[in-house]
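Missing here is one protein chain; the remaining ones are kept as they sit in the complex.
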Amino acid sequence: MVNCVTAHSLEEALVLRKNHELIPYVGGTDLMIHADEKSKYLFLHKVPEMKQIVEDDDYIRFGASCTFTEIIEHSLSPKILKDACSQIGAPTIRNVGSIGGNIGNGSPKADSALICMVTDSKLRLANSAGERIIPIKDFYLGHKKLDLLPDELIVEILMPKNGLDNYYHKKVGARNALAISRVSFAGIMDIKENKVKNCATAYGAVSDVIIRVNSIDNMLIGKTIEEAKELKDAYLKAFDQAIVPIKGRVGIEYRKDVCMNLLRDFLEINGI
Amino acid sequence: MANEIKFILNGQEQVYDGNLAARLLDVLREKFNLTGTKSGCKEGECGACSVIIDGKLMNSCLIAMGRVDGSTILTIEGYSETERFLALSDAYESVSAVQCGFCTPGMILASESILSSNPHPSEEEVRIGISGNLCRCTGYNSIVKAIGIAAEKGSGLW
Partner (left out) sequence: MKPISKSIPKRDHLTKANGSAMYVCDYPTEDVLFGKLLRSGVPKANILNVKLPGLPEGYHYIDKNDVPGTNQVAIVLKDTPVFAESTVEHIGDPIGMIVGPNEHEVNRLLNETKIEYKELEPVFDVKKSDVVFFDYNYEKGDIEKAFIEADKIFEEEFETGLQEHMYLETNGLIADYSNGKIHIHGSIQCPYFVHDAVVHAMGIKHEDVSVAQDTMGGGFGGKEDHPSVMACQAAVAAYKLKKSVRIIYDRKEDVEATSKRHPSFCHYKVAVKDNHITGMQINVLYDAGAYTTLSPVVLQRGIIGACGIYNVPNLKVHGQARKTNTVPSGAFRGFGAPQTFFAVEMMMTHIAKDLGIDPVEFKLKHVSKQGELTSTSGKFHEPVPIPSMIDRVIKASDYYKKKEKYEKSTRLKSTHTKRYRRGIGLSAVYHGGGFTGNGERDLIKAVVKLKKDPIGNVEILTAITDMGQGINTVFAKIVSQELNLPIDRIIINYPDTSKVPNSGPTVASRSVMIVGELLRKAAAKLKEDWIDGREQIIEEHYKHPEFLIPFDLSTFYGDAYPSYSWAVNAVEVEIDTYTGCIDVIGAWGSFDVGTPIDENIVIGQMEGGFLQSIGYGMMEKMTAVNGRIRNNTFSDYIIPTAVDVPNMHVMLHVEDYSHGPYGAKGAGELPHVGGAPAVIDAIQNALGVTLNKTPFLAEDVMDVLRRQKSNG
C-alpha cells in the first residue's frame, strides 16, 4: 500500500499516478486548506521537467510546479503573467503556490489561469501512455470539470512568446493582498500598422469557468482602428450577452458592470 | 519505499518517519515542540505560522511534510539565535511594534525575508513583504517603521 510518495522524474510520477490513487501535490496552497491526514499525495516538486522555465521557437514553457515567485523572478516570463502572479495572495502564498496547481484547481478565480486563457496558452498533459497538447480553453469543461484523465498530469504550460506586450489586466478583490478575485479581467491588443492583429479578452471569477469568447474578439481582428470603432457597439453588445455572471460573494449586477467597464476601458486605451 | 524524509531544521538534520500528509505546522508544534510558530487560521491567510523554507517565507499550515524532504527550515526558535534577529528585535522594541505578539514570530521572519532579498527596501516594498502576515493590533505603522530601522541600523547584516 502506498501512502504519500515523492516522484523524482516525470516517468516515475506518471507510473505512480497510473497505479495508485494519488492526489497530485504541487504547491499545496489549495489542497492543504482542507488538509486531511489520510490523504495520499503524489509530491511533484522534485520532478525536474515540471520545475523549469524554458523557451522554444513559439512558446515559453512553464513547468507546472513553478511557483508564482519563480515566474515573477524569471526573465522569460511575459509581463502580463508577472503582473497577475504578483497579485496572487501574498509572498507567503506566492512562494509556494504553483501555476499548475492554479490551473488544475479548476477555479474560475484562478489568477494565472486567466492569463493563460487570454493568451490562448496550451497545456501539455501526459500519462504513462503518452502526451497531448491542448488549448487551455478546452481544458475547462464546466464548474470544476476538467479534461484531465485520472492518470494524467499537467506537465507544462505553453504560453505564446509574441504579441503579449500590449496588455490590460485588472484584478478586483476585497482587499489589496490576500484577496480572492471577485472579478478579474485581462485583455491583449496587438496592433500593427493601424490594424488589429490580435484582440483577446478573458473574464475571471464571474462564471463557472473563465470566460473567453474568441468568436466575439475575432470581430475586431484584421480590422483597422477606424473599422474597429464602428464595430465597437456590436462588439460590446455581444459581450454584454456572452458574460452571464453567477452570484457569489458579490452580486450578478456588480460583476457584469465591472466586466463591461473594464472592457470599455481596454478598448478606449487602445484608441477604439 | 521508505516513508522517511530528512530535512534541516534550525541547523540540525532531522529524520522524520511520520505521516507525510501532516501539516508542517502541526509537526513543528507537536513533535518538535517549536511552539513559537503560531496557528491562527490553518488556511494560509493570517501568516502567524510563517517559517522560512529554503530561503523563502511560507505558511507552515499549507505545507505537507512530504514537501519538505531535503529542505532547510528556519523557525523563530532558530532565527532568534542570530544577530539579524537581535537587530530586528531591537528595532521592533524601539517602536513598541509588538502588541499581542501572536503575529510577531511570523512577522519577524517576514521581515528577515524582506531584508535578505532587499537590504534597503522602500516603505511600499516592506508593506508588500508583510502583506501575507495579518496583524490586528498595530495597524502596521510600527512594524513597517521597525523594519526600516532594522535595515538602517543593521546595515551590513543583510
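Labels A and B are assigned to the chains in the order they are written; within every chain, residues are numbered from 1.
In this text, a contact is a pair of C-beta atoms (placed from the backbone, for glycine too) under 8 Å apart; a residue touches a chain by one contact, two chains touch by 3 or more.
The shown structure was predicted, so the numbers you read here are calculated from the model rather than taken from an experiment.
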Identify the residue among A:Ile72, A:Ile180, A:Ile225 or A:Ala238 that touches the chain left out of the display. A:Ile180
If the missing chain were put back, which residues of chain A would it touch? 37, 90, 170, 172, 174-178, 180, 182-183, 249-251, 253-254, 257-258, 261-262, 265
What chain B residues would touch the chain not displayed? 29, 34-43, 45-46, 48, 75-77, 80, 85, 88-89, 92-93, 95-105, 108, 123, 126-128, 130-144
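Convention: only the chains that are shown with their structure count from here on.
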Report the inter-chain centroid distance for chain A and chain B in whole angstrom, where each centroid is the mean of the CA atoms. 30
Residues on chain A engaged by chain B in the complex (per definition of touch): 2-6, 25, 28-29, 31-33, 35-41, 43, 45-46, 69, 89-93, 95-96, 176-178
State the interface residues of chain B toward chain A in the complex, per the touch definition above. 1, 3, 5, 19-23, 42-45, 47, 50, 56-59, 61-64, 66-67, 69-70, 110, 113, 128-129, 131-134
